[in-house]
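Right, chain A next:
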Amino acid sequence: MNPFEYQTPTTLEQATALLARPGAYPLAGGTDLLVKMRYRRLTPTCLVDLKHIPALTRIVVDENGLLLGAAVTCADLVAHPDVRQTYPGLIDAIAIIGGTAIQNRATVGGNLCNAAPSADSAPALIVHNAQAVIAGPHGERTLAVSDFCVAPGQTALAPGELLVAIRVPPPPPRSSAAYLRFTPRHEMDIAVAGAAAWLTLTEKGTIADARIALGAVAPTPLPVTEAAQALIGRQPEETAFATAAHLAQEAARPIDDVRGSAAQRRHLIGVLVRRTLRIALERAQSAM
Partner candidate 1 sequence: MARVQIPSLLRPLVNGQEMVTAEGRTLGEVIAALEVAYPGIAARLCEGGELSPQLTAWIDGRPARRGLREPLGAESQVQFLPAMGGG
Partner candidate 2 sequence: MSEQYTVIGTRPPRVDAPAKVTGQAVFATDVVLPGMLHGKILRSPHAHARIRRLDTRRAEALPGVRAVVTAQDLPAARDITRRLGEGAINFKFMCDNTLASDKVLYVGHAVAAVAADEPHIAEQALDLIEVEYEPLPAVVDILQAIAAEAPLLHPTLHTRSLAGVSERPSNLAAHYQAIKGNPAQGFAQADVIVEREFRTQTVHQGYLEPHASVAFWGPDGIITIYTCTQGAFAVRDAVAELLQYPQAKIVVIPTEVGGAFGGKNTSYFDVVAALLSRQAGRPVRIVMSRAEVLQATGPSSGTVIRVKVGATCDGRLTAAQAELYYEAGAYPGSPVGSGMHVMFAPYDIPNGQLDGYDVLVNKPRISSYRAPGATPACFAAEAVMDELAEKLGLDPLEFRLRNCAREGTRNIDGSTHGHIGARQVIEAAQKHPHYTTPLEGANRGRGVAIGYWGNWGSISSCTIGVNADGTVNLLLGSVDVSGTRTSLAMQAAEVLGLPLDKVHPTVGNTAQVGYTEVSAGSRTTFATGQAVIRAAQAVIEQMRARAADLWNVPVEEVDFERGVFYTGHDDRQTMSFADLAAQLNQTGGPITGVGNLDAQNWGAGFGLHIADVEVDPETGQVNILRYTAIQDVGRAIHPTEVEGQIQGGAVQGIGWALWEGYRYDANGQMLNPTLLDYKMPTALDLPPIEAVLVQETYPHHPFGLRGVGETPIVPPPGALANAIYRATGARMSELPMTPEYILRQMKVL
């Protein structure tokens, strides 16, 4: 690994000032960043450790939903009883980012900022209508998580900007979500394909609202609006799910790489969308 400078700001202002310097990179859990540096795909001259900034390590669950500091570890989020209770679809995704040791270091913010097409957190956050809270030299702004990743490894963050937190709205009644991915091994693996689904039911049990997002089948995590729209107003049953799964497959733009072929990925999207919809439905119904 190439030598670099190490900074530990305690305020957002200090952090954004440091990050505005060329060659400066934010360090949260380090589980992606340090690997990239070791393989010299990244050669920062300065690492800005975010873990000393209180705003970045908070979890707040209240009537406004979930406010998740960008440097909160996956393990801390997964262990949070209120989050587990209210956002099981998010837990699905966050709990499988790496094994135990990775969970204890990796952060949800980092998973998003790494901007891998296969990032497990992204499809789940997208179907939750999550917003990214961004601080920069010119103040704070928010951006839908669905717009956060712009290309493999690239985010919408401008130089000097920093992901501070992720805001997840409170779920309306009779709603829930689920996330599933497919990996060849049972754990310690990267998604060949992933799918998140969100369902809100009417009092009568038909589908009032739906959202679907996919992972690892496009340059960025992919919301598939048409597939979700096709569910609205319908009975939540297999034919509807199959239609949505089919539309999701059509919307996917997978590639061949070492982890899977385009054909396999497209096929898996059909399977995963149907399966996540079933789980989301079961959860939403049990919330009725």
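Candidates were picked such that all candidates are chains of the complex that A comes from, given by their letters.
Going forward, contacts are C-beta pairs under 8 Å (C-beta built on N, C-alpha and C of every residue); 3 or more make two chains touch, one makes a residue touch a chain; residues count from 1.
For clarity, every value in this text was computed on a predicted model and none was experimentally measured.
Within this complex, the numbered candidate that touches chain A among 1 or 2 is 2.
Residue ranges of chain A in contact with candidate 2, taken from their complex: 1-3, 39, 99, 182, 184-190, 257-261, 263-264, 267-268, 271.
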